[in-house]
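Left out: one protein chain. Kept in place: all the others.
We just call them A, B and C in the order they show up, numbering each chain from 1.
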Amino acid sequence: MLTLNSHPSGRHFLQIPGPTNVPDRVLRAIDQATIDHRGPEFGELGKAVLTGIKQVFQTESPVVIFPASGTGAWEAALVNTLSPGDRVLMVETGHFASLWRKLAGRLGLDVDCIEGDWRRPVDAGVIGARLADDAQHRIKAVCVVHNETSTGVTSDIAAVRAAIDQAGHPALLMVDTISSLGSIDYRHDEWGVDVTVAGSQKGLMLPPGLSFNAVGPRALAAAETARLPRSYWDWREMLGPNAKGYFPYTPSTNLLYGLHEALAMLAAEGLPQVFARHERHARATRLAVAGWGLELLSLDAAAHSPALTAVLMPDGHSADALRKVILDRFDMSLGQGLGKLSDRIFRIGHLGHFNDLTLCGTLAGVEMGLAAAGVPHRSGGLQAAMEYLTRAPERVAG
Amino acid sequence: MLTLNSHPSGRHFLQIPGPTNVPDRVLRAIDQATIDHRGPEFGELGKAVLTGIKQVFQTESPVVIFPASGTGAWEAALVNTLSPGDRVLMVETGHFASLWRKLAGRLGLDVDCIEGDWRRPVDAGVIGARLADDAQHRIKAVCVVHNETSTGVTSDIAAVRAAIDQAGHPALLMVDTISSLGSIDYRHDEWGVDVTVAGSQKGLMLPPGLSFNAVGPRALAAAETARLPRSYWDWREMLGPNAKGYFPYTPSTNLLYGLHEALAMLAAEGLPQVFARHERHARATRLAVAGWGLELLSLDAAAHSPALTAVLMPDGHSADALRKVILDRFDMSLGQGLGKLSDRIFRIGHLGHFNDLTLCGTLAGVEMGLAAAGVPHRSGGLQAAMEYLTRAPERVAG
Amino acid sequence: MLTLNSHPSGRHFLQIPGPTNVPDRVLRAIDQATIDHRGPEFGELGKAVLTGIKQVFQTESPVVIFPASGTGAWEAALVNTLSPGDRVLMVETGHFASLWRKLAGRLGLDVDCIEGDWRRPVDAGVIGARLADDAQHRIKAVCVVHNETSTGVTSDIAAVRAAIDQAGHPALLMVDTISSLGSIDYRHDEWGVDVTVAGSQKGLMLPPGLSFNAVGPRALAAAETARLPRSYWDWREMLGPNAKGYFPYTPSTNLLYGLHEALAMLAAEGLPQVFARHERHARATRLAVAGWGLELLSLDAAAHSPALTAVLMPDGHSADALRKVILDRFDMSLGQGLGKLSDRIFRIGHLGHFNDLTLCGTLAGVEMGLAAAGVPHRSGGLQAAMEYLTRAPERVAG
Partner (left out) sequence: MLTLNSHPSGRHFLQIPGPTNVPDRVLRAIDQATIDHRGPEFGELGKAVLTGIKQVFQTESPVVIFPASGTGAWEAALVNTLSPGDRVLMVETGHFASLWRKLAGRLGLDVDCIEGDWRRPVDAGVIGARLADDAQHRIKAVCVVHNETSTGVTSDIAAVRAAIDQAGHPALLMVDTISSLGSIDYRHDEWGVDVTVAGSQKGLMLPPGLSFNAVGPRALAAAETARLPRSYWDWREMLGPNAKGYFPYTPSTNLLYGLHEALAMLAAEGLPQVFARHERHARATRLAVAGWGLELLSLDAAAHSPALTAVLMPDGHSADALRKVILDRFDMSLGQGLGKLSDRIFRIGHLGHFNDLTLCGTLAGVEMGLAAAGVPHRSGGLQAAMEYLTRAPERVAG
């Protein structure tokens, strides 16, 4: 057998902002024997996960599960609701927003993009203004990323909804929650989102390989007239068999076992506690960054991500060199800078199956790595984080 | 944890023609911790599987691995090579050929379909004739299923290639090997196939969730001009990062662990022995069917599938009732009749991780089920299979 | 990783009479992270298994769990209750009874042994007679094997109890249930057994490594005065910490996880159904043996074991040669003849996590092996077993 994680000793620290550390319970669930996806046992499994996943999206609408990466769910959101040449309004919050935009372009959509500096969240006012200008309603969809994984900036989706409503514009609202679902409070129904896009490998604590579309009623209606060609991603094919727990083509049986287990874990901890835990770890991480005298990429305090923290390197220092030192000496993987942030930032993932001591180990790895790599900084970052963790209650009031 | 396979006692017999019984070695490989898909360890894994998988396709061309079901790989084959309105020639060998045809239609292709009775293989002569009639070369691709999972009929791909060549027609040849790859001798290069479509959950002995396109040079050239919109499935995006073992979006890390292990198992057994084993078990199964006095769905002896055997029910008897008796009393899943064969046949999968005694248990389950369900038959089918298994050499000459 | 079960393809048939096939659920349970054996979670686990195991012994007395093989539990039964030079009455039902006798001798006990031909169960009358002759009550314990794993003969423990009572003799009754517990109806309390010895790797469906003493009140009293030196095996050290779910020395944590899961599986199936299932498979196996025209080792129909069946080879034929053919060609392990039965019998295990189709595969392997090895026999044995399995109800009335 290929021996992965074949480091000299001890457990690898996987502190990229996803894929996250998969709990043993989930790995063991995935390790069960594959069953007949058309048999009665599978139907029970299918119904359980298709029902259970709704609670994580905080929706009563159907959630479609694809055997695919998150990128597939991006594509699915667009091809199910839009027609060739349709205009979509996108907001360039970072690398992943850029990738989604590029994908939309390749599908033949006409992308109107609000540029950004990758350090701030979506400006709902700008969206509202664009929509107000679009008297003919040529814009068919507004696509935003809830938590930009490449920057550690979280946007206010309720504000985007309000801006659309205020503009009286019929565009669909599509939201990428790939790195927020199950980590940051997200409310598909309450916030009036039409399509929510998510993946398995972040807050859902699964390996990559499943992705999701939560589909509101207006999106479902749009699917009736959308003319982009589609088959694999077609929601309509899914919803019929899903009603009895089945899928129109072979589903990823073993990852669904894992999803069942992960949903049980999230339910046991309770979503409010899950969100509070992520907030707490993010705050501790930012205190460490401040302690080191380093700069956060995120400029807007209200938009700092609970799921990950992106840290700017001092001028003249390579983030990738630092990450290599940390990987080689301390056996920890950190997220790299992507796109135009390449080599300028490193990203600390603190989402998913995670706790205080693993966070402390993570921050220790960064602090020792900064020293080992000769990056100018103050020590004491971890100390500040520990003081906060000791002081702050570890659980929300029940 | 959801307890699957929660039958009273003993191991479930999963004898549908896929997903097949996943070996413990593969399940345990999948159960390893997820790693950074952008880190150096992943690159090693990626290179190993991207190289190793070529041998199973018997090709030196690249093989693209999608985090998706086989249905996705069907779609990928078409969208990478064709443009809206392009004509494709398909052959209706059974339910899955029909589904592929339907998918092609939904993508906006113009499907010319050679009808069939679902009991015989592809007739290469008919294909040749259609191509000869197509003087203007409006047909851009010929799509055939190597082993039709819904019927247990295997077609002669080399003959199809010869027919295309004889017609001097430039159409691409695309072949679905979803239920043959790793079970039935298949030669992408030697047979001049342009795109081969495959999935993980049959002869490759993995859970579902990965699918494949082996891409020959003419297909790669076609991708440069093809105009069907595509992004997730785009080969060109894949091939760049694949060269170093990486993927353009998050791959299904843990299933790739399993693929690495499955490739090692196939290599250890040796493909010629793997194919001979499947032939041997198929022959034993057909002897059992004959012993029971039942009729094979497959009418052409040269086309009987080494991977599965479809059995016609006597008139007036329900295949689904029989399958239910067998599932309830003997804890075995058999394949159902699909599409127009619904309730008229049952399918015995004898592919993947399998051996003589599991086959005997399988055939015993069918024979006892026939009796328990009151289906007219002769006993002694398993006896005939056992006599053959005892007599026939269990290994190919080395 | 060492790759075990590295056979060309398919699952190995482990049909020795123990260790038995461990269910995936149990293996996965064992695969959980080891915890602090002095922490609160362990206490919960400990209490659960120490309570749950009593039901399998059908006792309300304490059951002591050793991190040891069954051989250790034999030793524990003796050293806890007896003093150097004490006389014990043992019955030589087969190889394992002989080993227990040998062990007793090595511990310095004075063994009075009732010889046997290894083909018949314990004769309670002979025991009664010996005890009646022992007017001075020099015999301190009667030790019998409930199900002799080396011969497939099951003895009537209630009859032994009755014979002791009728003789008015105070000797303790100690019973080895290593290959019967969880497979054959066994009633520690109702049958008045003082010490029951068991192991994990048979009907309890675990890997080897745990063993058990169910300890009745008279045995507990005897422990107060017994003078054989003991420490590791000392019940008194165990019972104190056991009350809170803990152990006096480090227990075999991960096997206890497995025990917890196995107890849940036995409870879900229900002991009456478990026993009926074993009876049913044993009967089917004997019909197969009769069908082959071979002779059972067990001579007394009332004593045929529900857990395994020992089959005599025709004169001049080697059981070990047959077993080798079956292992090499059909990837099945059968039990060998032990001690004086070496090479003269083979033993078919049909206990533990088992079902009809695995039994049919097993019997097919024997039948094909007999043919392949040139052992004179009639075919049709499996056929007879299948007819019985089809006819006989598969479940006890609920």
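One rule holds in what follows: a contact is a pair of C-beta atoms (placed from the backbone, for glycine too) under 8 Å apart; a residue touches a chain by one contact, two chains touch by 3 or more.
Computed from a prediction, not measured in an experiment: that's the story for all the values here.
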Name every displayed chain that the left-out chain is in contact with. A, B, C
Given C:Gly94, C:Gly152, C:Gly182 or C:Gly199, the one touching the chain that is not displayed: C:Gly199
Determine which one of C:Pro8, C:Gly192 or C:Pro207 touches the chain that has been left out. C:Pro207
Footprint left on chain A by the chain that the document does not show: 3, 5-11, 13, 21, 23-25, 268-269, 273-274, 277, 329-332, 353-358, 360-362, 364-365, 367-368, 371-372, 379-380, 382-383, 386-387, 389-390, 394-395
Residue numbers in chain C that touch the chain omitted from display: 1-2, 4-6, 11-12, 14, 16, 18-22, 25, 27-41, 45, 48, 66-72, 75, 84, 102-103, 106-108, 199, 201, 207-209, 228-232, 234, 248-255, 257, 260-261, 264, 327, 333, 336
On chain B, where is the contact patch with the chain that was removed from view? 1, 3, 24, 28, 31-33
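Everything that follows uses one rule, which is that only the chains that are shown with their structure count from here on.
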Measuring between Cα centroids, what's the chain most distant from chain A? C
Round to the nearest whole Å and give the separation of the Cα centres of chain A and chain B. 34
Chain B to chain C: how many Å between their CA centres? 45
How far is the middle of chain A from the middle of chain C, if each middle is the mean of its Cα atoms, in Å? 53
Can you pull out the residues of chain B that are in contact with at least two other chains? 5-6, 11, 21, 25, 31
